Structure formats: C-alpha cells, structure tokens
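Every protein chain but one is kept in place in this view of the complex.
Here is chain A:
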Amino acid sequence: MPPENVHERRVTIASTVGLHARPAKLFAKLAAEQPAKVTIAKEGQEPVDARSLLMLLTLDAKGGDEVVLTADGDGAEASLDALAAELQTNRDAP
C-alpha cells in the first residue's frame, strides 16, 4: 500500500512509437522540471525514475500500453496532471 502522501495515476500512452525517441525525451525533460519525485512503471514491473531518459527507454513502453505514474512530495497532484497530459499527447502527430 502506498503511503498517504504518495499519489498515483494510470495513463495510456498515446504516441504510436511508444515512450521512445522524441516522446521519451520530452517526457523526461518535463519530469525533471517537476518539484515532486515522479516514477513510472509498466504493470507488474519495477517503477523507474521518470527523469531518466535511459530508464524510460529500457521500460520499452509501447503506444497503447498502460503505465502507472506515482508522485511523492510538494505539488504531487499538479506534477501528475502535467505528466499524464504529456503521455496522452500523440507526439508522432505533426
């Protein structure tokens, strides 16, 4: 059970290429700007640091996959809002 100050969000990845290449880069950059510490995980797998492009790539999340974001610390809800919105944007589209 997550402690009470840890917030969680389930999001489906919109970009067709998945969380790779440019979508992963944009997501990691946005995560690094957040005051809260955010992790991202695929169902049943270890969560990884959302700021780490390398860890995001090894996560190998594809378009349509559901991922779990967790945020801990100041502004956790706002961070989740921003990062969830980023994942729900199709970055393949022009």
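Quick note on the criterion: contacts are C-beta pairs under 8 Å (C-beta built on N, C-alpha and C of every residue); 3 or more make two chains touch, one makes a residue touch a chain; residues count from 1.
Going forward, contacts and distances are computed from a predicted model.
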item	value
Among "Quinol oxidase subunit 1", "Phenylacetate-CoA oxygenase subunit PaaI", "ABC transporter permease" or "Phosphoenolpyruvate-protein phosphotransferase", UniProt-listed name of the chain not shown	"Phosphoenolpyruvate-protein phosphotransferase"
Interface with the unshown chain - residue positions in chain A	16-17, 20-22, 25, 28-29, 48-49, 51-55, 57-58, 60, 92, 94
